[in-house]
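Note that one protein chain of the assembly has been removed; the remaining protein chains are unaltered in position.
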Amino acid sequence: MPDNTRGVFSLIIINKAGGLIYQREFQSGLRNLSTNDYLVLAGTFHGVHAITRSITPKIPISQPAPSPATSSTGITAPAASGYSYPNPGVPVSGLDYLETDKFRMTCFQTLTGTKFLLFTDPLTGSVDTIIQKIYELYADYVMKNPFYQIEMPVRCEAFDRHLGAWLRGRT
Amino acid sequence: MVVYSFYIFDRHAECIYKRRWLPRPTSTVGKSRSDTVSGAAPTGLGQTVRSTDDDSKLVFGTVFSLRNMVRKLGGEDDNFVSFTTSQYKLHYYETPTNTKFVMLTDLKSPSMRIALQQIYINLFVEYVVKNPLSPTEHPGGVGVNNELFEESLEQNLEVSSREQVHVRKGETAGSHRSGHIEAIIYKSGISKAQERHSCNRAHTAADSPVVKHTVLRAPACDGTFWREKKITGAQHRSQARQGHPYRLFM
Amino acid sequence: MAAPPRHATMQSISNGGIAPGTDRPQAQQTQQAQLSQQSPGLRVPSNRKTIYDRHLNRSRNAELSRASFAFLFGEMVTYAQRRVTGIQDLEKRLNEQGYPLGLRLLDLLFYRSTSTSSSALSSSSTSSSPPNRPLRIITLLHLIHGPLWRLLFGRAADALEHSVSPDTPNEYMITDNDPMVNTYISAPRDMSMLNCAAYVAGIIEGVCDGCGFETKVSAHNQPTELWPSRTVFLVRFGDPVMEREKVLERAGVK
């Protein structure tokens, strides 16, 4: 159990439409807002996240490099329009980490569009393993709960219980 | 370290300065040096360049909402420092006068907070605010684009980027310039014609064989400036290198 | 010993297909379903291999991911929930879905316990697992508490208790501290009384009925600090079973 989870302030989960579906504070460190503020925050962040993805700098390819004819591609992804991204190997993504003086926010977006925002103090390490574990708990205790409706607010007692237990140090 | 673009927004949420460096895309050897040339050679641009003004609006929108979010969560005294995506890193610095400095760099660059502060303190304040010619307010970026500021900005970024990358030996600007480096100087509000005019004027001056480096020399459009600079400015460059990185002009 | 009242004759479906009528009490009218294995109607693959050619213990220790069971069970609950109103109906329906499993598992249990006669399979009850069906309530309950639980959930149940109060001698309790079926299920607050382990209660009921012990089994939440999803299966045997128990007791049949 990563010992440095003491620096985890709070967690927010946003569904793929930008709606807030889960918010929980584990440790005080940030100002706590009303649920309405969190709803607004989730909505704006959803938009901002998309914009940060679209303002990714594009490097013009002067002589259009013959895009490697991947013979086996089915319907090919949108053809390169004379631009390449700074590091082409990595898929483009929106905002992943946000640093401020008082806290650090990690945003993990799943391929299905769900976003996990984890707020930790700037020095907390191994944030990626923490957020990966949270995703596994979410996949287990929310997605497998027949009483949870997809894209709706998460009110799964087992999820809260396991998340709290894991983050507060008891396995 | 590669810098992609740099913006300044005033307290009226208007983009008063924008600079984009588009490094050569597929430089095989090491880091593509962010060769910067002022003034886009109008003819050089084959591809359709994305209309640049909405880019700055998007950047401002992002930065503004993130700043508010951070203020709301972390408290009024917390401020937004930087964010990273899988492709780039955005650095942000806001002065108490609500002037916002934004810089987009690649992922490997360290925190540019100090650099932005330096740009604000040494460049913006010195050459824009204290410049009697430029108005106190900068609607449409008027007065920010004076050569002094531009020139020093180049130096600062050039030196600070070289500091980080420990100087690529033997690389001369001229040999890499193959026509498609371009930096779009875009000051919102200034008509295209005026921009081209200022660029041409600098162009003719730079071609004269003996280029005595003077403070007010505006960098040429097509990078010739660098070659002359190298010839005449060698001692300047070496001087800048040993001196502390931000002393810019003799 | 009278044939178990509701033991349905084996359907042509050894597993899926038409389940025995849910109204278990009245005898099944399945006599006309022909039992012949190679009835002309069913086509078989060209290699003529059918499930009867495979050894019954082939998938004995086979394992699948827990997630697949969780998703299937969750979908079963959602499907049942849409067709009923109220917790009692939902639990009744889950119970009915578990019942046929009980009937089938019973024979599998006996086949595996007698054929291997390994002691590991026999529960910790005093006598080694009896070759034929359990005759007494205690041996039946031990069969459920040990081998059946081990077959289904890989471990024995946590406790087996008998009611001490004189007016309910026919009530027994099997306790499972962490029922596998409920791991991922969080019932909403307004349905906190619901316990989806009614499905397992149905299985137990199927096994008991298969052995000739007509009974009613229900699942109840008994959370504790250490075991938040602890469940107790209340097994209530019918009066004919209790009479028979007394007769057998006098006859000294163990």
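Per-chain residue numbering starts at 1, and chain names A, B and C are given in the order in which the chains are listed.
Operating definition for what follows: a residue touches a chain if its C-beta (ideal position, glycine included) is under 8 Å from a C-beta of that chain, and two chains touch if they have at least 3 such contacts.
By our rule, contacts and distances are computed from a predicted model.
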item: Complex member absent from the view - protein name from UniProt, among "Ribosomal RNA-processing protein 43", "Trafficking protein particle complex subunit BET3", "Proteasome subunit beta" or "Exosome complex component N-terminal domain-containing protein"; value: "Trafficking protein particle complex subunit BET3"
item: Touch list for chain A against the chain that is not drawn; value: 16-17, 47, 50-51, 53-54, 58, 70, 72-77, 81, 91, 110-114, 132, 135-136, 138-140, 143-144, 150
item: Chain not shown, touching residues in chain C; value: 12-19, 22, 33-34, 39, 41-47, 50-51, 59-60, 62-69, 71-76, 78-79, 83, 96-98, 100-101, 104-105, 108, 124-125, 138, 141-142, 145, 151-165, 168, 171-173, 178, 180, 183, 220, 222, 232, 234
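Here, only the chains that are shown with their structure count from here on.
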item: Touch-based graph of the chains, sorted into line, ring, star, complete or other; value: line
item: Chain nearest the global centroid, as defined over all protein CA atoms shown; value: A
item: Distance from the mean Cα position of chain C to that of chain A, given in whole angstrom; value: 43
item: Cα-centroid distance, chain A relative to chain B, in whole angstrom; value: 32
item: Centre-to-centre distance between chain C and chain B (centres being mean Cα positions), rounded to whole Å; value: 75
item: Residues of chain B engaged with two or more neighbouring chains; value: none
item: Per-residue multi-chain contacts in chain C, two or more chains; value: none
item: Chain A partner contacts - residues on chain C that touch it in the complex; value: 67, 70-71, 73-75, 77-78, 81, 183-189, 191, 196, 228-229
item: Residues of chain B defined as touching chain A within the complex; value: 2, 4-5, 22-23, 25-26, 46-47, 49-50, 55, 58-59, 61-62, 65-66, 69-70, 72-75, 77-88, 90, 104, 106-107, 180
item: Chain A residues touching chain C - in the complex, by the definition given at the top; value: 140-141, 144-148, 155-159, 161
